[in-house]
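Shown here: the complex without one of its protein chains, the others still in place.
For clarity, chains are labelled A, B and C in written order, and residue numbers in each chain start from 1.
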Amino acid sequence: MLIRVTDAPLDPSEAIAAVASPAAGAIDVFLGVVRNENLGRTVDHLVYEAYPSMAEREMEAIAREACARFGVIDCAILHRTGRLAIGETSLVAAVSSGHRAEAFAACRWIVDELKRRVPIWKKEVWSDGEEWIEGPEALERPAPAPPR
Amino acid sequence: MLIRVTDAPLDPSEAIAAVASPAAGAIDVFLGVVRNENLGRTVDHLVYEAYPSMAEREMEAIAREACARFGVIDCAILHRTGRLAIGETSLVAAVSSGHRAEAFAACRWIVDELKRRVPIWKKEVWSDGEEWIEGPEALERPAPAPPR
Amino acid sequence: MTVLLFAGVAERVGARRLAVEVAPGDRVRDVRDRLVAAHPQLEPFLPTLRYALDEEYADEDTPVPAGATLALIPPVSGG
Partner (left out) sequence: MTVLLFAGVAERVGARRLAVEVAPGDRVRDVRDRLVAAHPQLEPFLPTLRYALDEEYADEDTPVPAGATLALIPPVSGG
């Protein structure tokens, strides 16, 4: 069970290797990536801040719960902190399982759960300002309709 | 849209790089992996055979349909052929999208669809025999209960 | 025309490629029936066999164009 909060770039291959198992028929890997736009605003870069020790503790609890709840083989969760440019990877979650249904379900659940309770915060920086994003739903709301 | 049937080892990083986009906030990557057991039998290795030109054609059609149906940004589908040992990767499917829900849904759909219609066949080889697996469901049925 | 065989079908027939005579107006099923007459080992595969003409799935009813390639597609198991 690979769990890490780090300011170094994340390598999905490391997460895949960490969950590999002779009993695994399926591995699902999710990457959270810095996109150039949110809620209709052009993003210049993001800054992630964590409470690292508690974040790793929560991530480990989530990984253990995912293994038990979905009957999967192994999980890895990596989260990056610091300044991230557009296109860089902020999150890697990987799940190995016998068959694909559990791998997809567990990986999705891990990401949802991480956004709900792992103490990590994102600041969006635009050309003309910045803002700490409060709560996961701020990111998942659809962009507002363009003005008529 | 990276589409490939090949007898060379698959690299998930290549698929991730292929679907990367400044507009992507989420990338989901699925790996099909050779497991050591199927339907209660111990697997020694697998042999994948393809009708390569038609397989790539169907994979490209699936990728295009996934982009349209789920509104995702880009898809990559790689499938390996030839002899594969336990733990090796037979399939990589990667999807990039603005948000995670579509990435997970499209990636899952691509794998289901590939197993339904891409002309690729798997032979299981055990210590004492071998068999061409017919149809995707042969793999997804639960293992039979152990004898009492 | 050229007929391509794969996986268990190819192993059973002992060939990966066959040449079959085609008459004008022939449909997929006519070619298939001629194949089965020449290679009765194909019989057990028929209930689940699909067909592709020039790399696209085709019905038994599809007319066979001159020079086309027919592929016999047993249930696929990639992934």
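Assume a residue touches a chain if its C-beta (ideal position, glycine included) is under 8 Å from a C-beta of that chain, and two chains touch if they have at least 3 such contacts.
Remember, it's a predicted structure, so these values are computed and weren't measured experimentally.
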item: Chain not shown, its touching partners among those shown; value: A
item: Sole residue of A:4, A:108 or A:122 that reaches the chain not shown, by the stated touch rule; value: A:122
item: Subunit A residues that touch the omitted chain in the full complex; value: 32, 48-51, 53-55, 57, 79, 90-91, 111, 114-123, 132-136, 138-139
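Assume only the chains that are shown with their structure count from here on.
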item: Whole-Å separation of chain centres (CA-atom averages), subunit B against subunit C; value: 25
item: Multi-partner residues of subunit B (at least 2 other chains); value: 32, 111, 139
item: Where subunit C touches two or more other chains, by residue; value: none
